[in-house]
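In this view, the complex is presented without one of its protein chains, the others remaining in place.
Chain lettering (A and B) follows the sequence in which the chains are written, and residue indices restart at 1 in each chain.
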Amino acid sequence: MNRTLIPWIVLAVAIALPFIAGDYWLYLLALAGAYGVVSVGLNLLTGLSGQISLGHAGFFAIGAYVSTIAQLKYNVPFPLALVLAITVGWLIGLGVGFPAVRLRGLYLAIATMAFGISVERGLYHFKGITGGPYGLSVNPPQVMDFAFNTPSRMYFLVLAIVVVTVLFVANVIKRRPGRMLIAMRDSELAASSLGVNVPRLKVMAFAFSASLASLGGALYAPIINFISVEHFTLWLSITFVSMIVVGGLGSIAGSFLGAAFVVVLPELLRGFGGHHQLVYGVAMILVFVFWPTGLIGLLQKSFDWAASRLLCKSPPAAISEAKRL
Amino acid sequence: MDQAVINGLAEGSVYALLALGLVFINRITEIATFAHGEVSALAAFVGFTVFHSLHAPFAVALIVSIMAGAVIGFLVERIVVRPVQTSGPLATVVVTLGLFFVIHGLVKLIWGPDVRPYPSIFGEGTIRFGETAIAAQHLGVLATAFVIAMGLAAYLRWTRTGLALRAIPQNRFGAALIGLNLRRLTSTAWIVGSAVGAVAGVLIAPLTFLQPNMMQSPIIKAFAVAALGGMNSLVGAFVGGLVLGVIENVTVLYIPTYLKDTIAFLFILIVLLLQPEGLFGKQRKEKV
Partner (left out) sequence: MFNIRFVRQLIAAFVGVTLLVASVQQAHAQGVTDKLVKIGAYNALTGPIPLTGKQMSAGWNAAISAANDGGGVNGRKLELIIEDDGYEPSRAMAAARKLVERDQVLVMTGLGTPTTVVAARYLEQAKVPLLFPMGASSTQLNQAGLKQLFMAHPAYLTQADIIVGWMIDNAASKKPCLIYQVDPSGEDHFAGAKKAVAARKMELAAAETFERGTSDFSAQVLKMKNAGCDFVYTATPLETSARVVTAADRISFKPKYAGFTTQADATLIKLLGPLAEGFYAADMMPRPDGDDPAIKTYLANMKKYSPDVDPTFFTAYAYSAMQLVIEAIKEAGPQPTREKIIAALEKWNPKQSPMMGPVVFTPNDHDGKRSLYMIQVKGGMWSKASDWIVSK
């Protein structure tokens, strides 16, 4: 009952927002949307398949540059540029995933960190194409003759892509690949004894997650209007990880909550000096110590509590936990 | 070329020193703490306050730093790590990452963004061997890293506590069964590891100047070095650091200098691909 209604309510609010919120908030929300897409991908990799990546800023950068260069230098139309970004992300994700399969835990973290840093240096090194530190201007995306050149139009574009992404990922999770991923997370040995091709699945998870990160990057570029090497640092990769942790590992909604948290928090804390890092850190710790399910878990618990109060009934606790995935 | 090798040993010894505490903690508790760099920085800052505001002699400040490191390590383990110890490796990664933000933010809050010079125990001199030169400080770091690596290895090998510490990662349940106090021993591991981190902080601060961001680059290299050497090997961290430093500095003679970090990481990647457990790491059996 309540569960199925929520996504519709959220969507309704999201669509209504541009009519009441100013450009400033629309900019932030569009940014959160782009980050959210990356976050969902990373969550698939880490929350579901248990592989850590400290290099997702690399895929993010690849998506941003591929789509921007395609549009700028080769006059590729925006929708095609997006597809191109996703494809290139997928391929490079495969490339990174193959060797990554052999590593786990910290070694994987270092390897992915190395990847991210190499992409950053590569962007600098190949300045001829990427503009290097001077960066590239990004024009507003255009579909046919319609240009997304205002914050509210950009917001709707991002919203549309986010909705499509969410539906797609939710579908994947429900089907066999998703089930296999979850089985693999819980116990690789058990999963493989049941016939799951663990290494192949891991590589697929990497590729999928990379393509989503690239999609996020392709969205990010027009939101900021400009991209350069300086945007895609190790720090950004670490920020992506903090998004999924705080938002909720393994949860799609959590990924977006985490992204929104990271984007909006520094803005809300503007009166308190630049101490948002402290708050991130405390949040990350508290979340894992007290609420391993992240912000989304917190939200769901409070929702259940509120619903039980409103309806004077006790919520079926077992079901809400099981449905979390 | 010789100078490049010396430069490499010098730079590598810094990585090694920072990696040692990290590896020690990981060896015993199987937790890779992303907050290690910040703990070291915090200890160095505490020492600075003791030296600067309380006008204590530098030797005293040094000892206070090490003690501060030990205390911080104890607190970290108690408050942040212990609750999530059993929640899986991802939990500890995330929590230590969170701690990284928290400590960094705290340092910035308390000491501000200023960049301050830090006194060096080994002085500011240069030691020359014929055509090549090395800063006295770097030689000092190298020697300290070596002594600590050997010391910790000996501690683990030949003392009773060391033996007990080594038992924990091998078989937690069995260790508890034979009466080892797991909690106390885990605490000890963190205390010792963080104290070593404090030493690293105090020795690195003169090189990077004392500032909140001082450990952000070194810690990444330290992690890479730790992985290179095999996360559980103290000798590995020491040798790995030196090897990485030399490789970086020698290859950079022939390629643009901004690729130095990339080379470092590519090298590590290649090593890890060939030897997923690092140069000196031991094969880990996965428990069912």
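Here are a few things to note about the model shown:
One rule holds for everything that comes next: a contact is a pair of C-beta atoms (placed from the backbone, for glycine too) under 8 Å apart; a residue touches a chain by one contact, two chains touch by 3 or more.
What you see is a predicted model, and the numbers here were worked out from it, not measured in a lab.
The set of chain A residues touching the chain not shown comprises 1-2, 5, 9, 12-13, 16-17, 20-25, 27-28, 31, 124, 132-135, 137, 220, 223-226, 228-231, 266-267, 270, 273-277, 307, 310-311. Although one chain is not drawn, its touching partners on chain B can still be listed: residues 3-4, 7, 10-11, 14, 108, 112-115, 117, 126, 132-135, 207-209, 211-213, 216-217, 248-249, 252-253, 256-258, 260-261.
Going forward, only the chains that are shown with their structure count from here on.
Centre-to-centre separation between chain A and chain B, using Cα means, comes to 32 Å.
Those residues of chain B whose C-beta lies close enough to touch chain A in the complex are 26, 32, 80, 83-84, 87, 89-91, 93-95, 97-106, 108-109, 220, 223-224, 226-227, 231, 256, 258-259, 261-262, 265-266, 268-269, 272-273, 276-278, 286, 288. Residues 46, 50, 52, 99, 102-103, 105-107, 109-111, 113-114, 117-118, 121-122, 124-125, 188-189, 234, 238, 241-242, 245, 249, 275, 277-285, 288-289, 292 of chain A are the ones that touch chain B when the two sit in their complex.
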